[in-house]
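Only one protein chain is missing from this complex, and each of the others stays in its spot.
Now for subunit A:
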Amino acid sequence: MNIWATLGIEPTSEVKTIKRAYARRLKECHPEEDPENFQQIRRSYESALEEAKELAERDIRARLSPSELEQLRSPEPTAAKPGDESPLTIFLRRCEELYADISRRIDPDEWQDLLDDELFWPIEIRERIGDELFGFLLKHSFLPKKVLNLLDGHFEWTVRERRLYEDHDKAEITLLMERFSSFWELRYDRLWTDEPYDYDAFLRFREQAHYALVVNDLDLAEKALKGAALLNNREPDCLRLIALFYMRKNQPESALQVLDQWLKDEPHEPEARLMRADALLRRENWEPALLDYQELLELLPGSIHALSGIAACKEALGRLWEAKSVYEDLCARYPEDLDVQIRLLVLNDKLANELTESEGDVLAGARTLAELYLDTGRETECVALLLETEQERPLSAELNFLLGKALGKLERYAESEERLDRAVVQTESEPLKQADVLKLRGLIRIALERYEEAREDLKRVLLFQPSDPEALYRFGESLRMEGRYEEALQLLHHALELSSHWYYHSARGDCFYSLRLYPEALLDYLRVIQYDRGLTEAWFRAGYCFLRIGDYAHAAEYFEEAMGRGFPEAILLLIAEARFRAGDFKQAADLADRYNRERPNDYYGRIVEGDLYRASDQAVEALERYRSAALLAPTEYLPLRLVAEMLLRLDRVEEAELELAELAERHPHRGWAHLQRIRLLIAATRWREAEEAIVRYTEQIDAKDQDPLVLFYGGYILFRLQQYEQAVEFLEAACKVGFERESEEYLIRCLAALGRYDQAEALATQALVADAGRPMLVEISEALERYSARKWKLLRRSREAELPEVEARPVLPEPAGEPLPDIHGF
């Protein structure tokens, strides 16, 4: 494209001329109406401006003398007089001054004042200032985050990061950018001491120690901390790192000394308080630790660290009931914290033992003890206790409920239900309590597989508490158990909207899975795994979902995880499938082989192994596997079928025929073997046997299950047996069910043989209209035409039409049979 031609002018260095030409062209090609041409004009315009600039420069150069040119090349003479500093120099000097003074360096206001100085405002120099300051920071970056963010907000380095890489070292920038966006920050507020020291050296040591502790390099940390402490041994962040170091080294005594020092300087620093409490706890100094934790709780009300520390100390001090109530408080506040729950369980267990052993009136405390037993998984003892209590007096609603719960956990569902029936009656006047009982009875009834009644209970709960997620979930489960997945899904969705529990996800995942909605199911199973990686079934099912949605690498990974967690080895076959589909045949074959060696009597493993070979076109190996499967399960259809399939594929015709005959014998109602055998017989021109086989096929297979192909086979055989009348019948029927292409030739031949030339010729013409690309038909048609032309000429029919020879072994269509998956799944 010639840019000047597009603009309609001669090349010029005159910008004005170019602009005028551009304006004129633009009015002809309005950007809104003719975007294509507009873009071309625009490109030409931009290039023309570039070229004009170059032309102008060349012009100047041509006109200048060498000495003038030299002058042009040398940088502009700087008219700087001493004392008349440029704003840029002043700015940098002031930065250096600020940075040098540690108390000013850390003060954002000082930096703000610098930025606000109008001396640095003019736009021309501001960008330079920003670039220079960035360069300065690359070397001087020990600044509080607040200052860094202030500067960045002003000069927008992080926003324009892309540009910075052009001018500076990449590694240095990355380090600085890290400082802008890191989440941790070391303190700068207590660096200053009466006696000045090398602050930057200290900061470097301190940061080095911090990083060393992050990667747990204790030797390096020790070296760095020593260096830092030599310069300033009172700086709180440094003290914190030292204490942390001693704790890592398991020297709580040394840590305590450091922390005492820190707390003397900063008694209200929660971090220091917590660290000291933890150190004391580690040394089993329960009383002082308790005091520190209580102090911490004052500083940070509700702190989980303080509360769990208090609980641990109280427990160690034997104040078990107090500890129990703190743990219960913690459990309520942080319901997902498993650690606290386990500690509460252990404590409950301890308390239950204590109560059981105590000589006092056990029955009076029956409820507390029963609850403790239940909490700690001692259901048998719970049941015994409550039954003993009942000897003395009838059980209250609560106790019947507890007993029902315990019995349910022991899987004594009938007894459990009976107890809950009583509790339901006893709580008739207290709907809130009754709801709990009904919810449990619903669950027990699901276990008893009486789903309708379970739903009755849960309906009553939901009537009273329509957004009880647990009731919704159980309702959904009762539906799922009966295979009513869609309805179950509705309820489980609702339950999950209200509350997220892994078993809700698991149940919903199962519904999706049963409905073959694999991607949806997968999401739920992943949530389950996220909750607890020990849930093996979820690994397996997630793997299966991955397999079905085509993510084979993940499928294999998840199956392997499930197997590692004790899933039965049948999963090896699925892993093999996943590996195979991911393109790793070797590993797949190894896995299948391993399975077969571990389960030598399972024919299915051989089939899968064979499938792997079959799908990768190694028919001989596949045949071998299928043969051994057939040996293991001689009465099964599938192995024999696969053996025959492979023989056919390998073109071992005689063996195949024997195999097919056997298959047809053993499984007379499966049509495929019959038809394949007929095909082989036809190919071998054993017409009589083929005819018999056809008769057997039509006798054995229900008319509605018959493959229409048999009509064509039959017609062809009859044609070859020269039973033309019958052959016509068969072939005409075959044409009607979609085998025109195959049948037409033979039908025409039959008609001709029967002397029905007009019909034959008409049919041939019709067939060629449909598809002229069949040489044999063309020949036949021409022969027929010749014959009819002669007929009219000679007006007599002395001779028959001479049709071309029949092809001896035409390629015949194969029967479809039942679909074979490339790899057999479960």
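Structural remarks
Everything below uses one rule, namely that contacts are C-beta pairs under 8 Å (C-beta built on N, C-alpha and C of every residue); 3 or more make two chains touch, one makes a residue touch a chain; residues count from 1.
Here is the rule we use: contacts and distances are computed from a predicted model.
Of the names listed as "Cytochrome c", "Multiple sugar transport system permease protein", "Monosaccharide ABC transporter substrate-binding protein (CUT2 family)" or "Molecular chaperone HscC", the one that matches the UniProt record for the absent chain is "Molecular chaperone HscC". Residue-wise, the contact with the chain that is not shown comes from A:Asp337, picked out of A:Asp217, A:Asp337 or A:Glu785. Summary of contacts with the chain left out: across A:Gln251, A:Ser325, A:Asn353 or A:Gln530, the touching residue is A:Gln530. Remark: the omitted chain is touched by one listed residue; of A:His154, A:His168 or A:His824 this is A:His154. Considering the whole complex, the residue from A:Phe180, A:Phe464, A:Phe585 or A:Trp687 that touches the absent chain is A:Phe180. Of the residues in subunit A, those that touch the hidden partner chain are 19-20, 22-24, 26-27, 30-32, 35, 38-39, 42, 112, 115-116, 118, 121-124, 126-127, 148-149, 152-156, 158-162, 165, 180-181, 183, 304, 334-337, 497-498, 500, 530-531, 583.
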